[in-house]
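Note that one protein chain is taken out, while the other chains of the complex remain in position.
Let's look at chain A:
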Amino acid sequence: MDATTSSDARVLEDAAATAAALRLRDPQHRVSRRAIGYWSLRAGLGWLIPLAVEIVWLVADLDNLVTHVIWLAVTVVVAALHVGIMPQWRYRVHRWETTPQAVYTQSGWLNQSRRIAPVSRIQTVDTERGPFEQLLGLSNITVTTASAAGPLKIEGLDHETAQRLVDELTTTTQANPGDAT
């Protein structure tokens, strides 16, 4: 804890702003490469629903064939773009890092988020493996704090990494007593 920081924060802030701007770097680790497959799979399955609806509608209403085909084509193109671009983009963005003091994650693609939580304020660490995740050998981790607004999610870690991370976080969290509010 350095004394100047607490004595007058605003002075420091002003100084920092005028000096070469401090920048938050990306977290160190990427998620598993298989996460690309996971996101593609999830997005692709999601697009099947509107496509199915449109096909059923087309079959039921053959009079307006041209309109329906146009809509269908547009949907297919958008879906293809989404499934083709989003997972790659996400893979470039999604990152995570932990230190003994903090957990730091980055996620999103068009809209991006960075979340930081002090390890001392962590309340629970959950691992979750849905059917797709199991298929691809992946795990999702959710780190919650006492705030209802701040769960950190790390999607698409491979099993071993996830297990190691959970163990690590649980150990460090237990070393920090208090109710973390």
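One rule holds in what follows: contacts are C-beta pairs under 8 Å (C-beta built on N, C-alpha and C of every residue); 3 or more make two chains touch, one makes a residue touch a chain; residues count from 1.
As a working rule, contacts and distances are computed from a predicted model.
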item	value
Name under which UniProt lists the unshown chain, selected from "(2Fe-2S)-binding protein", "ABC transporter permease", "Actinorhodin polyketide beta-ketoacyl synthase 2" or "YdbS-like PH domain-containing protein"	"YdbS-like PH domain-containing protein"
Contacting the left-out chain in the complete assembly, out of A:Thr67, A:Gln134 or A:Ser147	A:Ser147
Of A:Gly84, A:Pro118 or A:Gly137, the residue in touch with the unshown chain	A:Pro118
Touch list for chain A against the chain that is not drawn	1-2, 5-6, 8-10, 12-13, 16-17, 20-25, 27, 97, 99, 101-102, 104, 110-118, 120-121, 145-150, 152, 176-181
